[in-house]
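Read through the structure below, which is laid out as structure tokens, and then see the notes.
Complex shown without one protein chain; remaining protein chains in place.
Each chain carries a letter (A, B and C) given by its place in the written order, and its residues are counted from 1.
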Amino acid sequence: MDLNDTPEQASYREEVRAWLRENKAQAPPRSGSYEDNEYISARRAWQRKLAEAGLAGVTWPRDVGGRGLGPIEQVTVNQEISQAGAPGILDVIGIGMLGPCLIAHGSDEQKSRYLGPMLHGDEVWCQMFSEPAAGSDLAAVQTRARQNDDGTWTLNGQKVWTTNAQFASFGLLLARTDADVPKHKGLTMFIVPMDASGVVVRGLRQISGEAEFNEVFFDDVILDEDSVVGGVGNGWGTALTVLMFERLTIGFGSESFGSSAQLAATLSADPAACRDIEVRQRLGNIITELLAVRFNGYRALTALARGQIPGPEAGLAKVTLVNAAISATELGADVVGPEALAPDSDWSYLISFLPGLKSAGGTEQILRNTIGERVLGLPPEPRLDKGVPFSELRAKEKEAVAR
Amino acid sequence: MDLNDTPEQASYREEVRAWLRENKAQAPPRSGSYEDNEYISARRAWQRKLAEAGLAGVTWPRDVGGRGLGPIEQVTVNQEISQAGAPGILDVIGIGMLGPCLIAHGSDEQKSRYLGPMLHGDEVWCQMFSEPAAGSDLAAVQTRARQNDDGTWTLNGQKVWTTNAQFASFGLLLARTDADVPKHKGLTMFIVPMDASGVVVRGLRQISGEAEFNEVFFDDVILDEDSVVGGVGNGWGTALTVLMFERLTIGFGSESFGSSAQLAATLSADPAACRDIEVRQRLGNIITELLAVRFNGYRALTALARGQIPGPEAGLAKVTLVNAAISATELGADVVGPEALAPDSDWSYLISFLPGLKSAGGTEQILRNTIGERVLGLPPEPRLDKGVPFSELRAKEKEAVAR
Amino acid sequence: MNFALSDEQVLLREAARGALGRFKTVEAARDALENPDALPDLWPTAVEAGWPGLLIDEEHGGAGLDAFEGLLVAEECGRVLAGVPLLGLLPATSILNAAGAESLPAVAAGELRPAYVPARPPSDLEPGWTAEPRSGYARVAAPAATLTGEEVVLEGTVGFVPDAPGADLLVAIGETADGTPVAAAIDADAEGVSVEALTRYDATRSMAHVSFSQARGRLLSVGPDVLADAWYLAQALIAAESLGAVQTCLEVSVAYAKERFTFGRAIGSYQALKHELTEVLRLQENSRGLEYYAGWARRSKPEEFPLAASAARSEAGHALDFAARSMINVHGGIGATWEHDAPLFFRRAQLSRRLLGGTKDATDRVAEQTLRGAAAA
Partner (left out) sequence: MNFALSDEQVLLREAARGALGRFKTVEAARDALENPDALPDLWPTAVEAGWPGLLIDEEHGGAGLDAFEGLLVAEECGRVLAGVPLLGLLPATSILNAAGAESLPAVAAGELRPAYVPARPPSDLEPGWTAEPRSGYARVAAPAATLTGEEVVLEGTVGFVPDAPGADLLVAIGETADGTPVAAAIDADAEGVSVEALTRYDATRSMAHVSFSQARGRLLSVGPDVLADAWYLAQALIAAESLGAVQTCLEVSVAYAKERFTFGRAIGSYQALKHELTEVLRLQENSRGLEYYAGWARRSKPEEFPLAASAARSEAGHALDFAARSMINVHGGIGATWEHDAPLFFRRAQLSRRLLGGTKDATDRVAEQTLRGAAAA
């Protein structure tokens, strides 16, 4: 057991570090407002430089412009970039999840058209799966795509929780193309140009007041015949690929909220808090949980490097992480007192930010269902929607509520 | 709002107090082993004295030997008896739950035959509902009663968690008399003489090693035709009456574990524990919960005295009480240390006793289901057993497990 | 033995609900986050309803009612996040009434609005009277008081004083050199008084850091028990407020859980959610039992009021924390958006748990009272 680099990993790390020494001066600040166009274009430019240096799409195959390296090298790049105090790529969703999906399911034309500009930050992508009535139950999407006689598609409906939609060039969208078959069957994946007429993006404000997500509305949007990804009716399978890649990204960022470091600093500076056994118990439990996530991350990364696909249990890291972060902010604010809730306080920002994160990417309940069934092998809940045509299902719900 | 007695209540209390002053000298100790026959007969004799003084069956109608008074008077009696340091009635289950059920559903013959000896402790009763495969799902009882040509019944099967069976004269038993109808329909309530041939009582040891409950086995036990209570096939309704009376008894005994007083005494005697903020937080939360149960008990008692039947939310008091008691013992033992686990320690007795209590009278999950559905009006779980003949249901389960 | 509300109390509560229902207080709570002027002025309503005189004897123009009625009003305010200044008002009127202050008729009539400047009574772990700090975990000493005849001179700062902005009269507690607590009535505009208004996260709560530098006030001659009672009354009021908020969280969550479907079933039919909402109900009912305990004890068993009020705050504080987060979770992502009501109750929970010693201090008081009782036994 060894957390150090192998000689090869070490020399790769040195290569990355050297490039960053050369170039980090041109990097924009790590954080800035995603509603500020100037900041976004600076981040695009930086992503382009990273891509040219082979530091974007590290795990992408070489034939589509990637470096064809493994997850450990990806983590090495992430570590060195943050070490250098520089921001990473702008389009994490595109390069991390949507690009790999296109590589797996896209046509040659789609790959050659879209992957390059995505990699270089010229065209940012967004993921348009969730809907107001299709969150945990993703297969319940109602956004409809009807094929026209000329083969084109007409898109109507609404998506929500769409990150980066405000400056994205394209979105990968899950739509219902057949409502008369069971809900998992009638779905198709599309590539949607965000500048197409009929596409309207509206910022969705969170508790903090900031619009961290968007709603996207589609009113008779026309899509080319070749905008289908992975074949008509295969949308569910294509979506699962995206979710699988999403899972790969969970758990390696245990410090990402920075809450634990900030918490320890705040407490250690407050002698009264340091003497309080209850405060110490809360701190000890929080740090313990975060350490567990960190070292389980190394276990997962090792497995990943050995070619094992991470199972749903990876979701447990998210559960631990979010709840520990919530406990950390509660403790920090309890020690600071009401002043922690001042508008400019980092504590109040985190307090507002974390509740939304709890349901992001599937509620804790759904995660625990999946893990209980897929990992522990417990029997599933009775499913009342199995094999029922989607149209009937909706009717049933409406009448049930009416009752 | 007033916790004091009305003049009438006060004079009743004085009457009770006076009688106890006269007679408490003849009372056996409050606690003793239920496996010790001498102690049991002393408790029987004491119950007889209480009954003769009208202090047993306080709420029973006068025409069946009760005092025909209300719940407040019942509580007054309980308070004064424990004030006097004397034990209460021995047959709490009979007089509190089974007697009232006989009064509601029994034939005149049954009432005149059984209620008097029950009230005077000459014949103690036990409740035989639960089975190894019918706990939370009480209607799933498999103990079979088949009617013979001469009208008598032949009983076969097993019951479990039967309190007092080791010295009970009779038991009220829920049996399946028809397996070809849905499970709630094919049930009948019987009176079973515990000395009938074919009845075997076996003590069931708990974590502590003590047999607080019994298993009861029935091997071709013959029951008279008139041992049916409430009519053939009406067993479920009859059982619900018993459970309703059981609910009346919940919540008025918040101090019954004595754990809170013992906890406070232990902690206040340990200066190091008194200074520990985490210990104090745990103590404060436990006491707060127990206080809430106590004053909600007064609310419930007031409602009861006004003739309102308590709803399932009464079960919340049990949830609070059991969990607070568990937390109290954990805290007490944490402060005392491993020595709290010594064989003769009250702490280790409670630590062993409470886990069993958690599932006694329905698990917390079932309680929360019932309350969520009946009090909050939330929709029920999908029921796969609705309307299915009991025999088919069992077959289905067997094959599901086989898979 | 009767532990239910009287018909008069039920009427008073319904009247309060009706009066507050005339305002869109929940929407105002949201708008006020960006525009403080969006808050309705509820003082005229309070005066009309006679709340300023609730705890003032009839001979001084009050209703001569008990704290219990104040708790019922606070509960209704909490239910709709109404910013009625009860936390500042009622403990202040309780002290003024005990002192038989000459300002009582004007206060009862609502012409003069007093605000209580809180000081926490000593505990077994902290011997002196203490006040909220501007920031940090350690409490600070209550203002220093020097007494000359009927005049009290105060020096010191009290952080996060509820309802102080706009108050006419400050009822402050100071500690003399020999450790005696004294109460003083100080005009808010008197020399040496600074009231630094602020809001924190929950725009419906008007607060201020109140500083006294050689500020002169009139002595209110009451015993330490009256001053301690004021602190516990404030604890009971936060508890009642929180209980009211919990009820709304539960009602809204249950309604949504019945109509929102996932995987072909109403989400309220799933055990995890059903049990979470049942837990909110459990905490709510426990909080109500303890609200009754506090209301009853203050009149009928004053020696238990510190325990009762602290227990009520501890339970209701945990209840609101849980209910507000649960309300967000039940609603999924949408529950964490600006336009939804859930975050407003969450904001209320976040600030309430940290005011006036915080929920944790109330829990600690329950422990202190219990340990004291056990040691005495």
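FYI, contacts are C-beta pairs under 8 Å (C-beta built on N, C-alpha and C of every residue); 3 or more make two chains touch, one makes a residue touch a chain.
Remember, predicted model here, so these are calculated numbers, not experimental data.
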item: Residue of A:E15, A:D122, A:E210 or A:E373 in touch with the missing chain, whole complex considered; value: A:E373
item: For subunit A, the residues touching the chain missing from this view; value: 1-6, 9, 72, 75, 261, 264-265, 267-268, 274-275, 277, 279-281, 283-285, 287-289, 291-296, 298-299, 301-303, 305-306, 313, 316, 319-320, 365, 368-369, 371-373, 375-382
item: Residue ranges of subunit B at the interface with the undisplayed chain; value: 130, 132-133, 135-137, 140, 160-161, 204-207, 209, 213, 270-273, 276, 278-279, 333-342, 348, 351-352, 355-356, 358-360, 363-365, 368, 381, 383-385, 388, 393, 396-397, 400-401
item: Those residues of subunit C which, in the complete complex, touch the missing chain; value: 270-272, 275
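Please note the rule applied: only the chains that are shown with their structure count from here on.
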item: Central subunit by CA centre of mass proxy; value: C
item: Inter-chain centre distance, subunit B versus subunit C - centres from mean C-alpha coordinates, in Å; value: 41
item: Euclidean distance of C-alpha centroids - subunit A vs subunit B, Å; value: 53
item: Where subunit B touches two or more other chains at once, by residue number; value: 277, 279-281, 382
item: Numbers and ranges of subunit C residues touching at least 2 other chains; value: 258, 265-266, 273, 360
